[in-house]
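Worksheet for the structure shown next.
Removed from the display is one protein chain of the complex; every other protein chain stays in position.
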Amino acid sequence: MEKLRVKTGSRNEMVDITDKVSLMVKKMGIMDGILHLFVPHTTCGLAVNENADPSVKADISGKLCGLVPEAGGYNHFEGNSDSHIKAALTGSCLSLFVEEGVLLLGRWQGIFLCEFDGPREREVWLKSVRQGDKPF
Amino acid sequence: MEKLRVKTGSRNEMVDITDKVSLMVKKMGIMDGILHLFVPHTTCGLAVNENADPSVKADISGKLCGLVPEAGGYNHFEGNSDSHIKAALTGSCLSLFVEEGVLLLGRWQGIFLCEFDGPREREVWLKSVRQGDKPF
Partner (left out) sequence: MEKLRVKTGSRNEMVDITDKVSLMVKKMGIMDGILHLFVPHTTCGLAVNENADPSVKADISGKLCGLVPEAGGYNHFEGNSDSHIKAALTGSCLSLFVEEGVLLLGRWQGIFLCEFDGPREREVWLKSVRQGDKPF
């Protein structure tokens, strides 16, 4: 398992981690298989979406805050229930394809860590399952 | 990796791709393992849900449009931010079980491509990880 460190800059923010993940595919030496991503946190999520126009990630983040406002009559004593709810909606894991040593994404796709309770330093865990791995 | 082509007929629509995916399991010769599905697009998603009563998929699609309306004061210049947001909510990947050559789903479950910016021609990517694959 490998770990990426991701620094987020505001309470709600989608941080593009595509380049970091692609570099890790090289570093891990994955040629063909599935790359699993997982965030070990309860107030951030993972998503695949457009990273060409930066207003897309702002619109996604903004609309999630509109649907799940910070002040919502919640019971959790820490006051960040909205963060937990948005994390449940986006999800904590992704399974991505790798072939010929390259992370396969659609033309407009990037990978995002969705911060809902920043700014913080976050971790993204990566683990691969490879075609043709030697058994041991 | 294999690819399915899926034609969608309207802007928002859930298209049942269960039969296409099941056929692909046969074609790929998967006997036992995990079948990963991925959409290389940023304005459609994947979901597993009921495919017995067609009103279920219409209700899901309709409610998502109610929560995330097309006109919502977004900034993205293409005018389809709602499509990107709904794609982030449903997600881009699925991991399904295969045993004895058969895709395992619950009694009422089907697999859906969730179109949020159609009509278009979409791709669904499929890649398997198999128990007992010969290493190479």
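Per-chain residue numbering starts at 1, and chain names A and B are given in the order in which the chains are listed.
Here, a residue touches a chain if its C-beta (ideal position, glycine included) is under 8 Å from a C-beta of that chain, and two chains touch if they have at least 3 such contacts.
What you see is a predicted model, and the numbers here were worked out from it, not measured in a lab.
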Of A:V56, A:L89 or A:I111, the one touching the omitted chain in the full complex: A:L89
Positions on subunit B contacted by the hidden chain, ascending: 33-34, 47-50, 53, 55-56, 58-60, 62-64, 67, 89-91, 94-97, 99, 104-109, 114, 129, 131-135
Touch list for subunit A against the chain that is not drawn: 1, 36, 38-42, 67-68, 72, 74-78, 81, 84-85, 87-89, 91-93, 95, 125, 127, 129, 133-136
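Heads up, the rule we're going with is that only the chains that are shown with their structure count from here on.
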Centre-of-Cα separation between subunit B and subunit A, whole angstrom: 19
